[in-house]
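Okay, so here's the structure we're looking at.
What you see is the complex with one protein chain gone and the rest in place.
Which chain is which? They are A, B and C, in the order written, and residues in each are numbered from 1.
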Amino acid sequence: MSDGAEGARKFRWVGTRPVRPDGVDKVTGRARYGADLALPGMLWGRVLRSPHAHARILAIDASRALAMEGVKAVVSAEDLPEIRSEQAFVGEGPTDFRDLSHNVMARGKVLYHGHAVAAVAATSAELAERALAGIDVEYEVLPAVLDLDAALAPDAPLLHEDLVTKGVNPPPQRASNVAERVEMGHGDVEAGLARADVVVEREFTTRPVHQGYIEPHAALAEIGEDGRATIWCSSQGHFMVRAYTAKLLGMELSSIRVIPAEIGGGFGGKTTVYLEPVATLLARKSGRPVKMVMSREEVFRATGPTSGTRIRVKMGCTRDGRLTGADAHLEYEAGAFPGSPVTAGAMTIFAPYDVADVRIVGLDVVLNTPKVAAYRAPGAPMAAFAAESAVDELARRIDLDPIEFRLRNAAREGVQAPYGPRFKRIGHVETLEAARAHPHYRAPLLPNQGRGVASGFWFNAGLQSSADVHINEDGSVVVTSGNPDIGGSRASLAILAAEELGIDYARVSPIVADTSQVAYSDLTGGSRVTFATGMAVVEAARSVVRQLRERAAAIWEVDLDDVEWRDGAARLRAGAGREPLGLAELAARAARTGGPLAGHASLTARGVGAAFGTHICDVEVDPETGSVRVVRYTAVQDAGRAIHPSYVEGQMQGGVAQGIGWALNEEYLFDADGVMQNPGFLDYRMPVASDLPMIDAVIVEVPNPGHPYGVRGVGEVPIVPPIPAVANAIHDATGVRMRELPMSPPRVLEALEREG
Amino acid sequence: MRATRYAAPDSVGDAVALLAGAAGRGRVLAGGSDLLVQMRAGRIEAELVVDVKRIERMTTLSHDARGFRIGAAVCGAALAEDALLARAWPGVVEAVQLIGSSQIQGRASLGGNLCNASPAADGVPALVTAGARCVVAGPAGEREVEASQVATGPGETSLSAGEILVEVLLPDPPPRCADAYLRMTPRSEMDIAVVGAAARVWLDERGRCSAARVALGSVGPTVREVHAADAILAGGALDDAALARLAGAARDATAPIDDLRGSARYRTRVAGVLARRATLIAYARARERR
Amino acid sequence: MARVLLSGALRRHAGGRAELAIEARTYRELLAALEARFPGIASLIEGRTSLAIDGEIIADPLLETIPPRSEIHFVPRVAGG
Partner (left out) sequence: MKHHVSTTINGDAAEFLCEPGALLLDVLRDVLGLIGTKEGCGSGDCGACSILLDGRLVCACLVLAAEAEGARIETVEGLARDGELHPLQRRFLEDAALQCGVCTPGFLVAAKALLDRNPDPTEEEARYWLAGNLCRCTGYDKIVRAVLEAAAEMRGEVR
């Protein structure tokens, strides 16, 4: 039994590093990902994508394609029901189903280069590809809106004639490209800034970047003559896929079964649908299973990057380093449809700090680029780039150590967050102190080297999870959940079950079940699986323990209260007189003592624990070419309680690598017509193994009182600090403040010449 | 990806005949790391693919009194494993090793690098400073051509339709002479050169620079040699002043474009930096060969 | 009595008031009371914000009870990655 969060109880499995149960399949090539599935009689689907960034669709004629060899079906928006604008909260966040439908298949207008216009199913991938040329689409090309200034201009071409800015009171009369205005904060920011001895006011810009998962989107759909569909796909949540596909196709949830393949990375980019509704539509129209796999180029052009941004911050502090006021104005590019993460950016930008007078205003701006999707702590890394750079500049202006400055302002329990509520127990102070105490922070630097520090915050999510714990007749255990396992969550869930039941981890088999085999579960994302699904597993396991105690009490003919479950066996509290009854013995007698032993839990997870990280980054800058090399990196993060430390470290190291790529070399390059110039892994430069040093992941544990084991989400915090940590390190090495991403060699050299 | 015919002849003669039969719609496949990428992307259509990797002469690296004879289809990994070549031409070998990842090194060839004629080709600047020559075979027989004369512009070569680049010839370097190659790429691997610089330095008995060649990649439609390098460096001490003049000459030799990998202004500036650095490395290597 | 703190659009909808004292034992009573005083405000809250009671953020507060003297905030709902 767990003693809650604070006690120093010795765990048998929690905190150890066992091998993940699904590992052997993944290292032998047997694990099946989205593109690894096939069915007899299967057709291949390909998507026709818009050659224009902004155009009206006048006509779609597929007759030529339908006459081509091997072609069995062609679909377009006409095959999808018209959906009125409806804001919905399925799982993760706000989703407008009309926009989702129009993004999956353009209706009336194409809104970005690569936007899906039609799709064809044929007997081979080559024939399907060739048949795309047989679909004739008549466009009326419109002027494209490709950057924030163009989108915000008073006379800007409108993407959506009916888009009136939300969050403005009274609502504006005219439509515009601003989908929403958010505002939050407390106190009087003008007064706060007036009290400051030192004020820094800066503007930062960042570019769209992609999640960069190595597995392209893939789906296989089959629909029977009874109208019942089965979809195999790799996604971050198959219940989300079922809900979105049912909504877009006007089908009953009960007539769609989604079976999760292994997922080759998502980072938020697979928390929506692109192919699944189209494959199902093609399967229905052709009467045959249809497989669709995106090319890497399609993944870049047509699946969500995260927002390019422009952020202005103004922060002031007293001479002794106390923040008095913080003001921010955020403009986030949403791409073709409303829905940038500007709200989360606004909520997180000053969250690490205790600022009495704070105001954040944010704009969600549509433009003719791909619709953004969630990318790990969506909206937060760009905001941290601005705020943590400004904090670094303030600290230097008053000659105060950057960690000391942050400690004097660190948010802690009881401090009011910029987005309103007071923080419960959080660990920002502890991560700062651990970073300051780390040998890295005092290590000597070589010429042209510099050291940067930054902190990061994320709320983490709870949402709904379900889990079952079944006891097999031999006492081995099956743990069933509805969350795809991307980062080793099967191992964490098995650890929690083994800990609760007091049995060997190796006797627990964690299974990711499909939508027909487990109760509803929100998707894998928002750093929630070990927290929320872990909570469901613990609750389900505890219900099994109760049943085991009841069975033992019945066998011993004693009161339930006299029986305790400890170290994998029912034991009589009174001690003598009864041999303990282990799990295997009770399981063997299950039939005779009441039937199979099985526990279930379905819950909306409460008590979410927010988390913080503080990173230290050393860079070496080549003053003659501007190239920046990360030579040392330490990431400190509060995990509350690390269930499987290797996979907590893995989340931290992976988040750091993505943050460094975003900081140094990753960006969407568009030409004047809104066509992406670098839709491939050669010119979209993600970090390779030789670009990075070892990443020292230091886990701090400030247990979250809201979770039986003190768990806090760990997946998203680590991507927030790296961009400012790298930028602050470049400043420390060169004296130059970089305020534009990516900090590529040409940009750094230009800045060195300008200011160095 | 459409290629209606694939053939793998085992002699240069058969390969030439096959190409002639395809009347300009045939392509030579050596490593394929450029060709197949462009065919998949639809930038190149090939009705016939002639795989030359079963032709002994094109997949052999040999050395004799006249120097090195490198089969045009020998892959970069094999070149790097040849100790004799690596000692004689460190610059050429390090340039080849920079062409793509380990996986690409298992396929990409010098012949492919030359004939793909990318302005950013990593192999070519070092071949130019090495004075490498190529053996080209065609319907009219075989001829030799300077490595610098193979590419004539982005994606264009001086080879006529039906000709195949069979071998690359490298002489044995004289004593007290060494080469080096550097490139500027945002990533440490898996990248296309934003600027490439090869340098070769000869020293006299007293260790003073007696001759030099410097060639730049990615700063013009084809490799740009810095002809003033010899005059600037030969006979003098390789001091900062001379190296500064060399950097200036290198900048003057560039005619770069702005593209998604770098701006013209950035390429010009970095060309000077890399020319100087490559020269210093070549000089240091040459001094080790006293 | 609950202390309800408003900011941004909600504060403006409530005529600029940053803090209100509302008598409510449940979330639904709270919402009704707010709607009565500031018509239209419920549409900005329901389904679009999470309820924060003394720092704990509750995404679906329909059946939530409001302890006396608790501090209430309405927090925008955001998606994770």
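In this text, contacts are C-beta pairs under 8 Å (C-beta built on N, C-alpha and C of every residue); 3 or more make two chains touch, one makes a residue touch a chain.
It should be emphasised that the depicted structure is a prediction, and the values quoted were computed from it without experimental measurement.
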| item | value |
| --- | --- |
| Omitted chain's touching partners, listed by label | A, B |
| Of A:Leu146, A:Val479 or A:Met686, the one touching the omitted chain in the full complex | A:Met686 |
| Touching the absent chain when the full complex is considered, from B:Val12, B:Val28 or B:Val49 | B:Val49 |
| From A:Thr245, A:Gln658, A:Asn704 or A:Asn728, residue that would touch the chain that is not displayed | A:Gln658 |
| Contact residue for the chain not shown (choose from A:Thr123, A:Ser255 or A:Ser295) | A:Ser295 |
| On chain A, residues whose C-beta touches the chain left out of the figure | 17, 19-20, 23-24, 26-33, 35-36, 38, 211-216, 262-267, 293, 295-296, 486-488, 644, 646-647, 649-650, 653-658, 680-682, 686-692, 694-695, 697 |
| Where the missing chain touches chain B, by residue | 1-6, 8, 29, 32-33, 36-37, 39-41, 49, 51, 53, 75, 77, 100-107, 188-190 |
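Throughout what follows, only the chains that are shown with their structure count from here on.
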| item | value |
| --- | --- |
| Chain pair with the most C-beta contacts | A-C |
| Centroid spacing, where centroids are CA-atom means, of chain A and chain C in whole angstrom | 27 |
| Computed distance of Cα centres, chain B from chain A, in Å | 44 |
| In the complex with chain A, residue positions of chain C that touch it | 5, 7-9, 12-13, 18, 47-48, 52, 54-60, 71, 73-81 |
| Chain B to chain A touching residues, read off their complex | 1-2, 184, 186-192, 194, 260-263, 266, 269-270, 273-274 |
| Chain A - residues contacting chain C, complex | 87, 89, 92-94, 167-169, 181-186, 211, 267-268, 271, 341, 343-344, 347, 374-379, 419-424, 458-463, 525-528, 604, 606-608, 706, 715-716 |
